[in-house]
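Here it is: the structure, laid out below.
Yeah, one chain of the complex is gone here, protein chain that is, but the others are all in their spots.
Then we have chain A:
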């Protein structure tokens, strides 16, 4: 139920020694993708690819070094030097898309700083819950606030609590989470790290639902959000995998370079997915596997033309720049109507309407060929902006802002300019902190009186 130290890996029988006796092979892939059923592979010996590949040291992590530093900084400040601060428990929320290396970063860093991890795992014995009454939430609180599960092998007294799974009841009523945090905030002895996987569906997006802005402020929850694994980092991770594969020629063959590039482009930042695919591509073939592999890589090369028959790749999601391109360069369908899946486009960005409209505003002018069009579009952007400014936390209104801006830009762009333009990020307005004595509007006279010619404001 509760376990200490590194995560257990299913029924991991690492039979490297016993494998010679011709044991029936164990597919060592987590059955997450449902693919392990597809491989009734007679293997020579079992080989825990993922365990062998898991990074053990910081340089091996396929995470941006700044993110690692950020997490390490937090750990050092809040776990290692715990003397100078308040009695309240510390919280850290790590969020990011699946397969971006959130969990492994924590594990590796904690190992480096010799911090013990105690992880919450949802209890499986539902019967117990029914008979004895103590429900999941109570036990969750108990787990967070009390510290009776110390590891027998613990090296020091530094410890963090890791929560990757949340009791299911919070999914149904997220209001219950508030009191839990509150109790834990005042009673808890150890820092708590929450790990949340981002999803694009708002209904199950834990990091938004459970940790709303108010909650984060109230309990001083530090937030670090991971990005998807960058292609270069993924490449180096696959390189490590390749070294491992090379060391075991009796089990694996080295996949071709084109397959590797195809894997990287299909994975869309999901390292876990990429490694699974690589593992499959590298397995020395039985009758089943190679066919899957060829079919897979075949579709991957054609990824741009059709995305329908991918077996193991993830759903395609629209990148920011992709979406901006669609809005700024609207395509007309056959019947003269706009050809675009608005619903999907808008849904992708409902979590950050301000950012998206900011991008649109910064760049739309370059795509307009006519002043009247541009004026109407800017009118729509300005209208959309008023929706954003209202102090509402209702999602619908924020949605309207995107709808108005997106449709306004697309409908009014009658004379579009089709050429390549560099997309610029929204301009950050950093106001000069004004002089206390004189307001900015009168600064000119102040400078005249003091014979300062340089007013800081350039007349161009």
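The rule we apply is simple: a residue touches a chain if its C-beta (ideal position, glycine included) is under 8 Å from a C-beta of that chain, and two chains touch if they have at least 3 such contacts; residues count from 1.
Quick note on the criterion: contacts and distances are computed from a predicted model.
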Report summary line: Name check vs UniProt for the chain missing from the figure, options "Replication factor C subunit 3", "Geranylgeranyl transferase type-1 subunit beta", "Transmembrane protein 231" or "Glycosylphosphatidylinositol anchor attachment 1 protein", returns "Replication factor C subunit 3"
Report summary line: Interface residues of chain A toward the undisplayed chain are 216-217, 220-223, 361, 365-366, 368-372, 374-375, 378-379, 381-383, 385-386, 388-391, 427, 429-434, 436-446, 448-449, 451, 455-460
